[in-house]
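A protein chain is absent from this complex, but the other protein chains hold their places.
Presenting chain A:
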Amino acid sequence: MCRTMATHKRILSALGNGPARRNLFGPVDREQLQVEYQAALQKDLEEASRRWGYDFISDKPLENSDFQWEGIPGNKVPLLYRSCMFSLGQTGVQSPAEAKVDPSKGGRVASPHSEKENIPGTPERRAFNLEKLEKTPERGESTGVKRKQTNITDFYQAKRRVVWMPRKSGE
């Protein structure tokens, strides 16, 4: 019985109706906030452009940059960085431009799952979630479906080739 009460109390307190639920500094000016958000993103983008010598909006390298840019086929780009998350069937060659994260969307890929902000957006997981009827895998829930463990090397294949290291015989 004691346990029941404790659980019940926890459920109630989880609703956030206690005194912790409060607005501290008055109303937020939504329009102004949106303007500041866009400005902040714009500034980040400009800084990134300067730093990498690349115009992320027109998707072209800048002249006089410290970097030499080289196009590579889309299928060499790690899955994580491809803009089209749902076309998993298309494993053909994508153009280099396609294989980029779209910075005008703030580097975030628009998707119908955007409300599930806690799920990392790797394609595998997204596909997995579609199967599970958009249900967030909760702790303790037996998912039943075994999914391949994602290795860090899945994402860094491209980089590994660039590094000047003799390959191990096993590779």
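Observations
Quick note on the criterion: contacts are C-beta pairs under 8 Å (C-beta built on N, C-alpha and C of every residue); 3 or more make two chains touch, one makes a residue touch a chain; residues count from 1.
Basically, contacts and distances are computed from a predicted model.
Among the names given as "Heat shock 70 kDa protein 8", "Late endosomal/lysosomal adaptor and MAPK and MTOR activator 5", "Large ribosomal subunit protein mL46" or "G1/S-specific cyclin-D2", UniProt records the absent chain under the name "G1/S-specific cyclin-D2". Shown as candidates are A:L41, A:L62 or A:L80; the residue that touches the absent chain is A:L41. For chain A, the residues touching the absent chain in the complete assembly are 3-4, 7-8, 10-11, 13-14, 16, 18-30, 33, 36-37, 40-41, 44, 106-108, 114-115, 117-118, 138-140.
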